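Missing here: one protein chain of the complex. Every other protein chain is in place.
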Amino acid sequence: MKKYLTFTLKAFQRTLTYRFELWMELFINVLFMLVYVYLWKALYTGRTSVEGYDLNGILTYIVVSQTLLTFTFTLRISRIIEEKVRTGEVVTDLMKPIDFQLMTLATAAGTSSHTALFNMLPKFLLFYGAFGLSLPPSPLTVFLFFISVVLGYIILFSIEFIIGIFAFWLVEIRGLYAFVIWGLAMLFSGYFLPLEFYPDFLAKIAVVLPFRAIIYFPTAIYTGQLIGESLVTALLIQLTWVAVLVGIGRLAYRAAFRKLVIQGG
Amino acid sequence: MPIITVEHLSKHFKVYRRRTGFWGNLSSTVSRKHDIIKAVDDVNFSLERGELVGYIGANGAGKSTTIKMLTGILVPTSGHIDVMGLTPYRQRKENTRRIGVVFGQRTQLWWDLPVIDSFELLKHIYEIPQNLYKQNLEFFSEMLQLQPFLSTPVRRLSLGQRMRCDLTAALLHNPEILYLDEPTIGLDVVAKEQVRQFLRQVNAERQVTVILTTHDLNDVEKVCQRLIIIDNGKIIYDGGIDDLKKRYGKTRMLIVDLAQAYSDIQLEGVDLTRRDGNRIWLAFDRDTISASEVIAQLTARYEIQDLTISEPEIEEIVRRIYELGVH
Partner (left out) sequence: MVRRYIKLYFLLAGAYVRSRLQYRLSFGLMCFGIVISEICLLGLLGALLAKFRTVNGWTWAEVVFLYGLGNLAYSFMRILGSQLDDFDRYIIRGELDGVLIKPVPPLFYILANRVELIHVSRALTSVAIFVVAFHLSGIRWTLDVALFTLTTILSGTLIMFTLMLISATVALWTTKSGKLTDLLISATKEATAFPISIYPLAVRLLLTFVLPVAFVTYYPAQQLLQKGEFLGMPELFQFGAPVVALVMLCVSYLFWCSGLRRYHSTGS
């Protein structure tokens, strides 16, 4: 376990060296969120409640979901794996006496905890203060929210990991990445608007895909949209996806490893 | 009239210090301190047209930095460079038309395209007239045996094949000067020999002035007439290779196999530089003591099984210069 934490710490520190990037990123992110917050404010003029969200509720939803979306923007695990495959660096990784998937997760977690601390948290606090957002209904929800965030993160990671492993066969995975992450994940994760607002047929597709578990679930737990039984169901669905996607990731990388050993890459 | 003149050339880099540890790291996000690195420090030399010069030095000595200034990639901190009457960084475009550059670590070819496509593109980039292009391509592909893989994508070439292609790419436009930064890096013995032979030939037949940096001193010994050694940004030797041997190669080495492992070895005028079981290495200066005197001393005190005298190799000389400096 300790050696994995080393990866996490290393990645965390590496990110710290790019300070200009840090500030700019925060600035742009804030701009991004302002767009949506003001869009919703404009949309809600003269209305009190739509689909069970009042203005405060929807703003809270947007800010939380946009904050969580930062993970999607910054993860880039698949691109890193692709690069490693292309340069052959992956061979040394695979030969190390450690689990490749866990190591990648540990590294990603380092980068992402940095993002969480220096980008997501200040961003959230800023908007929380400026727009008088609400907190989750109870301390227990706060706790469950964080659990859900972590599960969502692992799901996002696993999807990116699988895409990355495809690089062993495809060499070039930008297409796959764009399709899954910028296409499917963006559409079905509910970052742009709550799934309750989706037209029926889109909502139906969203239910069978893992993407809503990345952003919609944690956000809806935060806003109190998911409570009691539906909250538990949501967490269980997340757990299931974690198991499934981590499993697929393992199978994929075993297969990739075998391919590497047999065909020399 | 020299083709390259370098006077009082210096390049200093500012390097930001990264503080270590978690909090150090954190505080670097707010403010940073820097050190100055003198990568190249008051360097002077000049090259005549048609020379073939080896530019060597330990890791980080400043070789690549010098090459980058000569090619116009880097602007000197101070000093003066004159290449064919041009100042490379000011007249970058004119300069690049008349030089060829090979970075051994990186290819200049289009990674996913067949080799020949890269050549075609370079033809247009350098505006090489069609007949000259054809002539050169024929010349080089015959000399370097490129024919078998001209239509292979660059990413599938072996390192040696790629280097041959890179050399061709750098020479297609008939440059007057060829800069090579570690052209033999990672190549096997045969491929290295091929590159060396090629460089000699290009230099002789086309009067191309060649500067090459390398860590393999065989390159220098077999290819270059002249050697420039840079150490910590300063030039510490500039002259012929034979000269170097004469001046610094006075130390000869006597390798002796003793009959038994004597615990204490005492000899006058001789350095015991290494010992491995019964075998010992003795270094001595040919001006102060002759080989026969050393052997006489040895046989008088110890029982000897076998011995060989080795003349200094260029490798050994340069190693000593890197380690101890010139004296």
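Which chain is which? They are A and B, in the order written, and residues in each are numbered from 1.
What we mean here is this: contacts are C-beta pairs under 8 Å (C-beta built on N, C-alpha and C of every residue); 3 or more make two chains touch, one makes a residue touch a chain.
Only a predicted model underlies this, so the values are computations on that prediction, with no experimental measurement involved.
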(message) One chain is left out of this view; which of A:28, A:135 or A:207 touches it in the full complex?
(response) A:28
(request) Would you indicate which residue among A:132, A:183 or A:247 is in contact with the undisplayed chain? (result) A:183
(request) Write down which of B:35, B:127, B:268 or B:323 is the residue touching the left-out chain. (result) B:127
(message) What does the interface between chain B and the hidden chain look like in terms of residue numbers?
(response) 13-14, 65, 68, 71-75, 77, 89, 92-94, 96-97, 99, 101, 103, 105-106, 108, 110-113, 117, 121, 124-127, 153
(request) Determine and list the chain A residues touching the chain excluded from the picture. (result) 18, 20-21, 24-25, 28-29, 31-32, 34-35, 38-39, 41-43, 45, 47, 50-51, 73-74, 76, 170-176, 178-180, 182-184, 186-187, 192-193, 197-199, 202
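Criterion: only the chains that are shown with their structure count from here on.
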(message) Distance between chain A and chain B based on Cα centroids, please, to the nearest Å.
(response) 49
